[in-house]
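Excluded from the complex is one protein chain; the other protein chains are retained at their positions.
After this line comes chain A, so read on.
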Amino acid sequence: MPLDSNFTRFVEVGRVVLLKTGPYAGHIAVIAEIIDHNRAIIDGPTTGVPRQAFPYRHLTLTSLAVPKLPRSAGSGTVKKYVEEAGTVAKWESSAWAKRRAAAEKRRTLSDFERFQVMIHKKSRRDKVRKAVKAAKA
């Protein structure tokens, strides 16, 4: 890891990843062991993702990492480290996770609820615009 690198997210043991496909798409997990340049063993004992080999193509690296996770740790150890670091809470409080949750919520809204959102957004826009105009004057 040269010091002048611009990269901050690495495929490394302890890296928290977001799954993009498969039955656990949308869940996060932790890299427990790197198999090769295509796959890693991931584990999510606190997020419902069973230990499995997973291709890098189907996951996204997050900025979170579980510090000092030993290489090839079993599910129990991973769970201990993840809980200690508060990784899940950190993920859930991140803007990324919140945006995902909001998008998911929006997708399940009914027609009437979508209409109400539109009304509220309109009123917010109106208030902001008026406040900006008042501040400018």
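One rule holds in what follows: a residue touches a chain if its C-beta (ideal position, glycine included) is under 8 Å from a C-beta of that chain, and two chains touch if they have at least 3 such contacts; residues count from 1.
In this text, contacts and distances are computed from a predicted model.
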Given "Two-component sensor histidine kinase bacteria", "V-type proton ATPase subunit D", "Vacuolar protein sorting-associated protein 29" or "60S ribosomal protein L6", the protein name in the UniProt record of the chain not shown would be "60S ribosomal protein L6"
Since one chain isn't shown, list which residues of chain A touch it in the complete complex. 107-112, 115-116, 119
